[in-house]
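One chain of protein is taken out of this complex; the other chains stay put.
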Amino acid sequence: MARIVVQTEDFDTGAELARLTAGRLDVGGIGSFIGIVRDTAHGNPITAMTLEHYPGMTERAMTRIAEAAEARFGLLGCTLIHRVGPLSPGENIVLVLAAAPHRQAALDGTAFLIDWLKTRAPFWKKERFADGAQGWVDAREADDAAAARWGAL
Amino acid sequence: MARIVVQTEDFDTGAELARLTAGRLDVGGIGSFIGIVRDTAHGNPITAMTLEHYPGMTERAMTRIAEAAEARFGLLGCTLIHRVGPLSPGENIVLVLAAAPHRQAALDGTAFLIDWLKTRAPFWKKERFADGAQGWVDAREADDAAAARWGAL
Amino acid sequence: MKILYFAWLRERVGRGEEDVTLPSDISTVGQLVTWLRGRSAGHEAAFAQGRLVRCAVNQDFATPDATVTDRDEVAFFPPVTGG
Partner (left out) sequence: MKILYFAWLRERVGRGEEDVTLPSDISTVGQLVTWLRGRSAGHEAAFAQGRLVRCAVNQDFATPDATVTDRDEVAFFPPVTGG
């Protein structure tokens, strides 16, 4: 039972952890990844970032990724929250939680979820630099390679 | 600058995340693992767990593991909190946080920290079963193998 | 047919969405792209870097040989950069 959310506001990781394990005693480990806006990109100072997405397809892609992770790693649950809209350096972008009976599945599930989220969910980042210039972030081949090591989705 | 804590009380993951990134804008990703007491072990119901440790050596071992992780993965910081004393199913045991500029270092750092914590930090778990029996948890060879893939500490 | 554009494709086309009536001789994503490029200088600029254009048909990733009909929602966008 994945929890999939796309929202403009920040998320509360502590509350999400509590929600993921509420009422159950079979979870032995939770893996997590939080992505945060940095204040530089390739050495250039960043003042703001805007995240655009494709409403509808986003939730569809995230659900598919979550279901694949739950099946493959025997997850007891997972949470994917991705923010959209304007963000400042230091702000959270994305939260991934993966709950499993044991540690390896929780950690592998977390890596799988964020790797596929970065390559298959329709989000796009635009950065604003300190000199006023703006630019869309280029996709990284390293991200495709990271996702590809899990095989096809 | 690792934060190393051994304590009987629970930890607040949200507060620890805030503490790890306070005042800095160079963190792009935080990996995390939380270990939790399950209500069964090898299919047998568990009613309680007690964690014993070797005061002094514990903090020493945890500091060494944290410093190795920070150097190897270029972590910007990490947090290791391990509880001791009596715990019930559903309670947190351990928190690992690893902050890095990018995701792969954060995730690899997290796995490295928990793998070594499980094999090199002097903690021992004793389980109490529903039928009243008690027993020390056996070390798992899989844990040694997981740590060994990182090479020597 | 509903066409959607995101990120710099949206900026180059000059709009995020348009409704088009599909000519009867167009039945694949690839043919649709060729036809869209002729609609304006903005469309031409958007699709000029073909290697960087991704497509979804009805919210699933699709390749140039995927079939499209007048009832489909077709979206064009750059490689994704979320997470």
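As written, the chains take the letters A, B and C, and residue 1 is the first residue of each chain.
Basically, a residue touches a chain if its C-beta (ideal position, glycine included) is under 8 Å from a C-beta of that chain, and two chains touch if they have at least 3 such contacts.
Since the structure is predicted, the reported quantities are computational estimates derived from the model, not experimental observations.
Although it is left out of the displayed model, the omitted chain contacts the following shown chains in the full complex: B. Interface note for the absent chain: among B:T40, B:Q104 or B:T119, the touching residue is B:T119.
Across B:G43, B:G56, B:G132 or B:G151, the single residue that touches the chain missing here is B:G56.
Subunit B meets the missing chain through residues 35, 51-54, 56-57, 60-61, 82, 93-94, 114, 117-126, 136-139, 143.
The rule is simple: only the chains that are shown with their structure count from here on.
Where touching is counted per the definition, subunit A and subunit C have no chain in common. Each chain gets one centre point, the mean of its Cα atoms, and the points for subunit A and subunit C are 26 Å apart. One simple way to say how far apart two chains are is to compare their mean CA positions; for subunit A and subunit B this gives 23 Å.
Mean C-alpha positions place subunit B and subunit C at a centre distance of 48 Å. For subunit C, the set of residues touching two or more other chains reads 83. Touching two or more other chains at once are residues 35, 114, 118 of subunit A.
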